[in-house]
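Excluded from the complex is one protein chain; the other protein chains are retained at their positions.
Entry: subunit A
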Amino acid sequence: MAVHRDLSPETPPPPPPAEEDDSHARWKASVVSELARVVDNRAINAEYRHLVADCGEESAQARPGQFFQLLCPQPPGGGQPFLRRPMSLYGVDPEKRRVEFLYKVAGLGTRGLETLRAGDRLDIMGPLGQGFRLNADCRHIVAVGRGAGLATLAPLAKAAEARGIGVTAILSARRPDLLVSVELFRHHGAEVITVTDSQSTSGPANVERLLRRLIAEGRCDAFFTCGSSRLMGVQQRLAREFDLPGQVAMEQQMACGIGLCHCCVRDFNVNGEIVSRRVCWDGPVFDLMEALP
């Protein structure tokens, strides 16, 4: 059975001592692997596809910055992807019990995802990892993203709006037609600045100029970033100069997704000491100032 919604003990062990009894009786899964039902799966531009699926209660509790591990179907003519594929949360609706992902067809797993049609089942496991934290005393945040980072940052728009926090999104891509999440950010009241390689506006110098302006205008209480280590470097310098906090969502090849296998480790600089952390379990969102490119 691939659905593990209810794991209440069935063959109870010999009753443990009374003091211990309580906590275990109430054990409940916070991460589930379940068969979600695909609602929609279509291309939104030349690179990215948008996957929408109905899911259960636990999955629909996912927060911005968290991710899921998808068991991808076999693509035509290809082998069965053996391991799950990590996928950032792009959108979530706790009422409708629905999750959304954005993906680029790149390898075996995503070629399998591409074959999904409305009504198909997809085994999703989540919600996983430590997401973004939106501090209540933030008035205005800046989200800077590129590539897959545009999808990862997207759920921040709705979450910030719900808390009355202003958002400026600086979204970067190779060409204007490859930008994603622009409408989504605008829909939730964010100001969107797009920068692209083809318009020569995406370089670190220009992004730094934009960020300095936002800081000067008092519209940058914190940085949120994903998808570009060059842009992360710019924000780290500015964060240090102006003493601003920040969070970065990092990516790494994963296997288990729940901190078991130590395959997705990265080094972090924690007060001058190099510390190895698991992206799937300790992250994927980390303190901006501790991240290393």
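We take it that a contact is a pair of C-beta atoms (placed from the backbone, for glycine too) under 8 Å apart; a residue touches a chain by one contact, two chains touch by 3 or more; residues count from 1.
Everything below uses one rule, namely that contacts and distances are computed from a predicted model.
One subunit of the complex is not drawn; among "Dihydroorotate dehydrogenase", "BLUF domain-containing protein", "GMC family oxidoreductase" or "Branched-chain amino acid ABC transporter permease", its UniProt record names it "Dihydroorotate dehydrogenase". In the complete assembly, the contact with the undisplayed chain comes from A:Ala255, out of A:Val105, A:Leu210 or A:Ala255.
Although one chain is hidden here, its contacts on subunit A can still be listed: residues 1-2, 4, 7, 9-11, 13-14, 16, 20, 23-24, 27, 29-33, 71, 79-84, 125, 252-253, 255-263, 265, 276, 281.
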